[in-house]
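This structure is in structure tokens; I'll ask about it shortly.
One chain of protein is taken out of this complex; the other chains stay put.
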Amino acid sequence: MDLDSILNHVAEKVEPHRGSGKVANYIPALASVDPNKFGLAIATKDGSCYRIGDAQEAFSIQSISKVFTLSLALQKMGDALWERVGREPSGSAFNSIVQLEHEKGIPRNPLINAGAIVVTDHLVENGDADAAINTLLGVLRDHAEDPSIDIDYEVAKSESETGARNRSLAHFMASFGNLDNEVEAVLSAYFRHCALSLSCSQLARAALFLAFDGEDPVTGERIVTSQRCRRINAVMMNCGHYDNSGDFAFRIGLPGKSGVGGGVLAIAPGEGAVAVWSPGLNDAGTSTVGAIALEALMAETGWSVFG
Amino acid sequence: MDLDSILNHVAEKVEPHRGSGKVANYIPALASVDPNKFGLAIATKDGSCYRIGDAQEAFSIQSISKVFTLSLALQKMGDALWERVGREPSGSAFNSIVQLEHEKGIPRNPLINAGAIVVTDHLVENGDADAAINTLLGVLRDHAEDPSIDIDYEVAKSESETGARNRSLAHFMASFGNLDNEVEAVLSAYFRHCALSLSCSQLARAALFLAFDGEDPVTGERIVTSQRCRRINAVMMNCGHYDNSGDFAFRIGLPGKSGVGGGVLAIAPGEGAVAVWSPGLNDAGTSTVGAIALEALMAETGWSVFG
Amino acid sequence: MDLDSILNHVAEKVEPHRGSGKVANYIPALASVDPNKFGLAIATKDGSCYRIGDAQEAFSIQSISKVFTLSLALQKMGDALWERVGREPSGSAFNSIVQLEHEKGIPRNPLINAGAIVVTDHLVENGDADAAINTLLGVLRDHAEDPSIDIDYEVAKSESETGARNRSLAHFMASFGNLDNEVEAVLSAYFRHCALSLSCSQLARAALFLAFDGEDPVTGERIVTSQRCRRINAVMMNCGHYDNSGDFAFRIGLPGKSGVGGGVLAIAPGEGAVAVWSPGLNDAGTSTVGAIALEALMAETGWSVFG
Partner (left out) sequence: MDLDSILNHVAEKVEPHRGSGKVANYIPALASVDPNKFGLAIATKDGSCYRIGDAQEAFSIQSISKVFTLSLALQKMGDALWERVGREPSGSAFNSIVQLEHEKGIPRNPLINAGAIVVTDHLVENGDADAAINTLLGVLRDHAEDPSIDIDYEVAKSESETGARNRSLAHFMASFGNLDNEVEAVLSAYFRHCALSLSCSQLARAALFLAFDGEDPVTGERIVTSQRCRRINAVMMNCGHYDNSGDFAFRIGLPGKSGVGGGVLAIAPGEGAVAVWSPGLNDAGTSTVGAIALEALMAETGWSVFG
């Protein structure tokens, strides 16, 4: 398969749509991003990285970080995690609190905000948010073989300043006893991991293990068990795009996770990891152009898991 | 891969769980089924059928029929169907009406009852439910290469007699103009297709095209386009087990559809179609033993789409 | 208190608002009513009737009829009624089904559609809707001392033809076992009592007993017990205008019931019964001009129960 040539086709198909969608504007650092940005990178089994467009420019990965915190929490705590967070699609928006009330503080899945906050709570020990973030950074740098990966602290600060809705979710869960640490300690870590800044190349490389049964195919390092890897992919398939998850599966057919910064991570089991970035979002917070690019990529590669 | 030997292992794993779960009891014909029944059949590319247990005993496939009506409606109407039914997980029970009110009579997906009723409405022309059912029967007999497949009319009659909740759903959608036919005409067809009686062998064979990109690998007949086949599988993955869909994807990793009669259909793209039957259900209406059997089968075959 | 003079003041205040609001248009018989119609009648203790405007023109009282069916059902069945319908405000629209699902087929109160259908079910014996309607008509004619009161059968027919939402509510409750009669028998009576046609004068007279502890002050006939009368008024206060009940209590301060035909009945305990009619409705289905008229009447009379 000539992925370079395929990526050129994808770029052609994407071109007329550049700049469409609505850029997130709740914090200045996201609002000021050029809406015409578009990058895509594919990391494959042998460590090659196929790129197009702005694939080496760092962007705020936002909720895509939830995949890495989930993986880390499962490594650390095992299946005990599932006693405090479900794995069903919520059928609701990323920041909905309705389901939390009906289900007594147990979030539907680890990829909505409430669930990701519970996951982050698992990563924070004795209230030490800095240590949790340092561990996460170490893991990502290690996965991506790139020690330059870092957090955009200005974004993290803005997230905290505008984080009333996430504070509400966290206090709500705390009221049901579903947080071990103080709300502000958990959120301090949460806001920072959402402010991780990676390029498509770095992101695809960091997630490559998810396409190969939990083992990094380049270094041979086992990161999660094979079963756990499949399960993380299953959760991404059903819950990775909030109330747009069904449409994403329908159109693209890969497990994936979107972020409000315009990034989308998609996992093609046995093939590779794909990261795409374009800031304009659809109503459900998924990159409009990113989804078009992935749809075109699927048409050319046939990587859909569904046939 | 020695599927016969694998099926023996599956049967061993299932044995201690035989009879667990709760048999559906809202109609006599389901309530009276022996809870210890267990059958499993795998149809593969070359037309072989691997079987174990009660795989040749017909059972009420109930909601599994929704996969076939969806396929038929898409063949007949094309993507216009998606204007009247969504493709997102509902996050709710199979017969919930809450989402319908919030979303003005458009069901979340075609595999919950409300959505399947809309699909059935597409199959009924000019109020002629009998013709729609005859077409569906013809298609199933053709797919399964078995003209003996039929409806259990006693079950259909009981479904209609106890069908107040489905009547409510149908009238609700009618109030928003989302039914073309009279409610009773649509339900007459709906109750009958839910009363289809197939064995695991027949069911796996009838659905085999879904594992091979929409083309029957035995006859070479194209039934749905490749893209549409992937999309049906995607909808099954995200919505096939109501508010248990996430857990099914998590545990089994295949697109599937469960029925309250205890049947489960699972599609392993490129490998084959699996039908399992055991009457006892979990809280979400999925066969308890059927899910255990599929989990064991996945562990042996590695057919999960997620890696 | 010079009620004739007060009514003149009310008419002056109402004048600039004549024709405002939105006339119900789901059936032709309501849609064609002149939006400028306005009438108001007050029946008082000694049998006097004070009138203004179109107070002697019959209109479709619609949901106001629910007050009379409630009163009749309580006379017939006593407090057993409250096992099948609540008495709490629903916080939802008149035809919402959401609460019914969460609360297993028990409507929140007898003045939303679902609750009124349960009340009507109590009035229908052995499926005989005609007998129930004849009884109700007899009671209303007797209360109002006017044998000419009747149902507008064209409206009743239209209600039935467009009654999908109410059918849905009824089948939903039937699915929880909360209807004794067949759905269509109950609805046949329900659609007819909603099609009752009364003038403001007739309506105020028919409801006069509610202002005098359950006893008709003119004839001396006791219609309901004193306690039951207070309770009917309490239910009207909290639930009489669906999700606009709080605003009505806030602005007008009397127990009342609105109908989608533009009528509003208000009870001033110890003073009299007020019926007002003007077809244009606010978003919650209460007569816009009717509410303004009652507000003006309260300012002049001080009849608010709240001080």
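Labels A, B and C are assigned to the chains in the order they are written; within every chain, residues are numbered from 1.
In this text, contacts are C-beta pairs under 8 Å (C-beta built on N, C-alpha and C of every residue); 3 or more make two chains touch, one makes a residue touch a chain.
Keep in mind it's a predicted model, so treat the numbers as computed, not measured.
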- Among the chains present, which touch the one that was left out? A, C
- Query: Of C:T69, C:N244 or C:S258, which residue touches the hidden chain?
  - Reply: C:N244
- Touch with the missing chain holds, among C:G53, C:P107, C:P255 or C:G280, for C:P255
- Which listed residue (C:G39, C:G53 or C:G86) would be found touching the missing chain in the intact complex? C:G86
- Query: For chain A, which residues reach the chain that was dropped from this view?
  - Reply: 96-98, 100-102, 164-165, 167-172, 174-175, 183
- Quickly run down the residues of chain C that touch the omitted chain. 86-92, 99, 108-109, 210-214, 226, 229-231, 233-235, 237-239, 243-247, 249-250, 253, 255, 269-270, 304-307
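The rule is short, and it goes like this: only the chains that are shown with their structure count from here on.
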- Task: From chain A, count the fewest steps through touching chains until chain C is reached.
- Result: 2
- Inter-centroid spacing, chain C versus chain A (mean Cα positions, whole Å): 55
- Query: Where does chain C touch two or more other chains at once, residue-wise?
  - Reply: none
